[in-house]
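Omission of a single protein chain aside, the complex is shown with its protein chains in their original locations.
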Amino acid sequence: MKLVAFVSDYKMTVDTLDRLKPEKLGIILCQNGVYHATTKENGKASSLLNYSANYYVIQEDLETRGLSGANVVDGKVKVVNFGDVVDLIFNEYDKTAWL
Amino acid sequence: MKLVAFVSDYKMTVDTLDRLKPEKLGIILCQNGVYHATTKENGKASSLLNYSANYYVIQEDLETRGLSGANVVDGKVKVVNFGDVVDLIFNEYDKTAWL
Amino acid sequence: MATTKLGFIIQRPGYKSENPKLALTHAIASQSVEIYLKDGDLVTADIAFIGDGVLNCIKDQKALENYDLNSTESHIKMSLLLDLNVLVCKEDLDKFGLSESDIVLDAPEFGADMEVKVVSYAEIAKMMDDMHHLLFF
Amino acid sequence: MATTKLGFIIQRPGYKSENPKLALTHAIASQSVEIYLKDGDLVTADIAFIGDGVLNCIKDQKALENYDLNSTESHIKMSLLLDLNVLVCKEDLDKFGLSESDIVLDAPEFGADMEVKVVSYAEIAKMMDDMHHLLFF
Amino acid sequence: MGKLTIGCFASLVGSTNLDFAVKLSAAAMEKGHKVDLWVSGNGTMVSIKDQRPFKDYSKLEKPLKELMAKGLNITACEACAESRGYHEDNTLEGVKRFSMDWYLGSSFDADRLLHIGGE
Partner (left out) sequence: MGKLTIGCFASLVGSTNLDFAVKLSAAAMEKGHKVDLWVSGNGTMVSIKDQRPFKDYSKLEKPLKELMAKGLNITACEACAESRGYHEDNTLEGVKRFSMDWYLGSSFDADRLLHIGGE
């Protein structure tokens, strides 16, 4: 399957992403999940960025938290808007998971 | 200070207990926090039981989750009811923290 | 005549959140969905407990006695009565040191023929592949 | 004539939960509590951001533009205007690689004289010791 | 153009899960997709009418009304609403109330389903 997962928390309480092995994985960082794209702890990027996946982060949720400016977003994460999310859901993946 | 902390989750999203250094610490396991008293992962007791603290777990919340019977509760945790919690709050500690 | 298959994946423990219960009550609603469908069309619900979600399956839950609330256990039994496919991840049970004797396995007192299936995660992954849509709780 | 001191400890990031905002609005309510008290009696509120809670302090939050919602930033500034003591844990800022230039420090545009104090955790612990009651968010 | 069914369960005024569901609905409809929105659990909170629009609290009555006028189909779980004291006469005009099977019925011909559970 082609699965797109939404991560909306900074501290995750489930390890489901470690188990899912879809043929194609997308991860959309939204709400407090956006910190995974921007925030280093002791200089280290979030381990959530270590999956073999396409990463996206929602612009509005970055801005809301004072995290605008492309320079703060990790290079492997693409900044998107809600319209892009709709296209990802319909055109690039066949199932969704809000974790 | 003498602090009694309530832990109501199994997966914690804060590390506040690591920071607090009261002269006396009580930890009351309630709601899904009761799993810390009963549940071993790969044979290991929860690391939440490693603090230098007095531990309590609420009987009703154990029972609700099918965890009755003293034999399932870790030896360092005392099973209490809500009346006991009231006495702990008023007589043994001076501040509370719901984490 | 078509069938849409839904997979309900429960990954968190219950009671502190309404979600595991709502997963089961929504899955059970697959039994009355025909009023919205044409004759012969179907929506099916498979249920899987993974991760900390397997803690929902521990038996003898006294939620009615303590919270005047139907237990998650009773909702699992109702799912069995309605012939839903209920899977529990064996690796996660093993991790918690839980065996089949610790969890809800059947519901003969409800008159249910179905039983909970303790299966490897690989089988749950296969189920997820086979579904049209997934709902994570 | 007595004073009750409350410590509001914010340990989680904002917006996904209402809690950090409610911490600040409740702390601000210490300014209007006298209607419940006798002359000369006081309730004071000190605020501390620790752990992931320091992420609430990042400046230039566009919550009004995106969610039609007052930002946590604006609530911090309102706290300063009302002369509340606002502490931010330096070790946690350091861990996240955040410096004073990244966070809300003052609110001259609100006419506030107070400034946010970036302090070591030891000072926050001292504040907590000094309070009559603690409220964790 | 396809059909998107969104379920929003664990959200509440004050988190942004319902805001997310409404923003995504708007974006999908903008692109010509049909959207069904199911609210259950605490998500039913969005179905109450006359919510006072303070700047300190999430408020969705206005965008929801605009989207419903453009064809958004929104239904609240009746039992979840009643158990919270949200009754028929208190419901935002245009929001339907049905049993949980409505959500499953909507999924039948949905091209995509996004279930916003979580905490």
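All chains are identified by letter, namely A, B, C, D and E, in their written order; residue positions are counted from 1 within each chain.
As a convention for this text, contacts are C-beta pairs under 8 Å (C-beta built on N, C-alpha and C of every residue); 3 or more make two chains touch, one makes a residue touch a chain.
The model shown is predicted, which means the values in this text are computed figures rather than measured ones.
**Student:** Using the contact definition given at the top, list the shown chains touched by the missing chain.
**Tutor:** B, C, D, E
**Student:** In the complete complex, which positions of chain D touch the hidden chain?
**Tutor:** Counting over the whole complex, chain D touches the hidden chain at residues 2, 4, 6, 12, 17-19, 22-23, 25-26, 28-30, 32-33, 35-37, 41, 43, 45, 132-137.
**Student:** By the contact definition given up top, give the residues of chain E that touch the hidden chain.
**Tutor:** Chain E touches the chain not shown through residues 12-14, 41-42, 45, 48-54, 56-57, 59, 79-80, 82-87, 90, 119.
**Student:** So that we can see where the missing chain sits, which residues of chain C does it touch?
**Tutor:** 15-18, 21, 25, 64, 67-70
Note that only the chains that are shown with their structure count from here on.
**Student:** Can you tell me the least number of steps between chain B and chain E, where a step is a move to a chain it touches?
**Tutor:** Minimum step count, chain B to chain E: 2.
**Student:** Farthest chain from chain D, going by the mean of C-alpha atoms per chain?
**Tutor:** Ranked by distance of C-alpha centres from chain D, the top chain is C.
**Student:** At what distance in angstrom does the C-alpha mean of chain D lie from that of chain C?
**Tutor:** So the centre of chain C lies 43 Å away from the centre of chain D.
**Student:** Which positions in chain E touch two or more other chains at once?
**Tutor:** Within chain E, the residues that touch at least two other chains are 15-17, 112-113, 115, 117-119.
**Student:** Considering chain A alone, which of its residues make contact with at least two other chains?
**Tutor:** As it turns out, chain A has residues touching two or more other chains at 8-9, 11, 13-14, 31, 60-61, 96, 98-99.
**Student:** What are all the touching pairs of chains?
**Tutor:** Touching chain pairs, listed by label, are A-B, A-C, A-D, A-E, B-C, B-D, C-E, D-E.
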